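With one protein chain removed, the remaining protein chains of the complex are shown where they sit.
The block that comes next holds chain A.
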Amino acid sequence: MSDRRRRIALLALLGVALAGAPAPSRAQTVDAAPPVAAAADPYAGLTSPHFEAIAAAVGRLGTEGAPQAQAVLRALSAHHLFVAEDGGLYVREGESWTDARTGAPVTSAPAGVRAVRENNRVRGALAQAMAGQALLAGDAAARRDAAARLADHPDPAMLPVVDRALATPHEAGLEAPLRRARAAMLLSPGAPATGEQAQSAAVRVLRDAGGLDARAVLARFAADETAPAEARQAAQSAIVTIDRRIRLWSLAQQVFYGLSLGSVLLLAAMGLAITFGVMGIINMAHGELVMLGAYTTYLTQKTLMAVAPGLAAFSLPLAVPAAFLVCGAAGMLIERGLIRFLYGRPLETLLATWGLSLVLQQAVRSLFGPTNVAVATPGWLAGSFQLGGLTVTLDRFAIMLFAGAVMGAVFLVLRRTALGLQMRAVTQNRRMAALMGIRTARVDALTFGLGSGVAGLAGVAVSQIDNVSPNLGQGYIIDSFLVVVFGGVGNLWGTLAAAMTLGVGGKALEPLVGAVSGKILLLVLVILFIQRHPRGMFPLRGRGVES
C-alpha cells in the first residue's frame, strides 16, 4: 500500500470515528448550521400520521450521508423522536430538547408533542436505513453486519449506498458481502435497468454465494416475466445449484452432529472399554463416575472463582487432571474395597456395582442437592464458526478433539508403557503373569483406576453439554455398554467405530422418524446385530469352545 493511499485510509477512518461520536456532543458543534429548505425537507414525511410516508422518509434518510440524518435515525430507533403540534421535529435527550432538523438546542419544551408513529414496516425501513448509515460511517464490525443485512434484505433503493461503499477503500472481508448485496439488489423488483449482462453477472455472484436468502432473490427473479429470458434461465439453474449445495451442507451438518454425539459416546464408553473390555468387570457405577467427573468440574470452577476469579476461564484445563485424579482414586477404592471380592462372578459384580451406583447418586444428592448445578462454559468455548456451509459449535468441536486426545492417550498407555503391558498380561493370563513377578492385585487396581479416571474425563466433557445432576450417569450407562458390546469387547478401535456408528446413525435416523423413535430403532437394530454377532463388530477371536 502506498503512503498516499494509507493516508487516505487514515482520513476515512478518522471520518468514521467522528461520525460515530454520540449525537448530543455534535448537536452543540453544528449549532449554527443553516436551516434546511422547507421545499426539499427530507424530514417532512416523519411528521405524517401515515406509516407509509414515515417509512418512505426513513428510507430516504438512509441514503443521506449527512450527520444530522444519522442523528435523527438514531433518535427514532431509541424512541426519542417527537412531532410537535406545529409540525416541528424534536429530539428529547433526558430533559433537554433539540430541533431534529437543525440539531440546535431548544430552550422551552415544545408544546403538544407526540412520538413519531412506528409499526413493523417503519421499523423494517429503520433497520435498513441504519444499516445503510452504518455501512457508510460505522466501524469494521458494524460495516460487516450492515453489509450482511443489506444482502439478506435487498432493497434497490439502497443501491447508491452500496455503490458508494464499494467505491471507497474498504477492508477485504467487506468485499464479498457488498458484492452479494449489490447483486441481490440488482435482481430485486424495482432495481434500475442494468441490462442482461449485469443481471447474469449478478446471478453468478448469488449462485456462488448460496444460502436461502440468495435463493429467494433468484426465485423471485426467475419468476419475473419482464426480465430477460436468458438471465432468468441462468437464475433457474443457479437455484438448482444452490439447492444441491444446501442439501450437501445440511448432510454434512448432520454428519457433524453425529460425530459430535459419537465423541460423547466414545468418551463415556472408553472407560468401560478398559474396565469391562479389558478386565471383564461389569461396572454399573460407571455412569456415576462420569457424574463425579462432572461434579469435580463444578467444584474446580467454584473453587477457582473463589480463590482467583481472574483464572476462572482456565477452570476446564484444570478440571481435566482433577477429574482424572478424583475418579481414578474413587475407582481404585471401589476395586480394592468391593470388586476384588467378586472376581470371577461377573453377574454378582453387576449387582454390587449397581448398588454402589445408587449410594453414589444419593450421596451426591445429599451433598449438592437434587437439582442441576450450573457449570459455566468458558468464553473461549462459547460460540461457533462457519466452515463453508457448516456451523461448527466450539464446545462440540472441542469435545471431538478431546475425545480424540483421550483415545490417543489411552492407546499410548495400553500399548507403550510398562503398566499397559502388565495390564494386558494380567488380563490374558493372570497366573502366568503372577509367576512372572507382576503384582496382579496392584495392576488390577491401577487398571480399574485408569478406566475410572477416563470416565471422569468424560464427565468434564459432558458437563459442558448436559445438565449436571445426580442422575447424569444413568443417561449414559446403557448407551456406554451398548457401544462397548457393539464394538467388540476388548477392542478400542471397535469402541471407536461403534461410538461413531451409533452417533451418526442416530442423527441420520432423527430427521426420518423423530428423535425418540430414532433412538428406539437404533436400540432395536443394535439388539438384532448382537443376536447375529454376539461378540460385536470386531470380535477378538479365540479357539476356546465359548469364544
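Heads up, the rule we're going with is that contacts are C-beta pairs under 8 Å (C-beta built on N, C-alpha and C of every residue); 3 or more make two chains touch, one makes a residue touch a chain; residues count from 1.
As a working rule, contacts and distances are computed from a predicted model.
Taken from the listed names "Glycerol acyltransferase", "GvpL/GvpF family gas vesicle protein", "Long-chain-fatty-acid--CoA ligase" or "Urea ABC transporter permease subunit UrtC", the protein name that UniProt assigns to the chain not shown is "Urea ABC transporter permease subunit UrtC". Checked against the full complex, the candidates A:L248, A:A374, A:L387 or A:L528 give a single residue touching the omitted chain, namely A:L528. Residue A:S357 is the one among A:T297, A:S357, A:Q422 or A:T495 that touches the chain missing from this view. Here the missing chain is touched by one residue of A:L338, A:L394 or A:A434, and it is A:L338. Interface note for the absent chain: among A:V485, A:L509 or A:M537, the touching residue is A:V485. Contact residues of chain A toward the unshown chain are 282, 284, 338, 341-342, 344-352, 354-359, 361-363, 365-366, 474, 478, 481-482, 485, 516-517, 519-520, 523-524, 526-528, 530-532, 534, 544-547.
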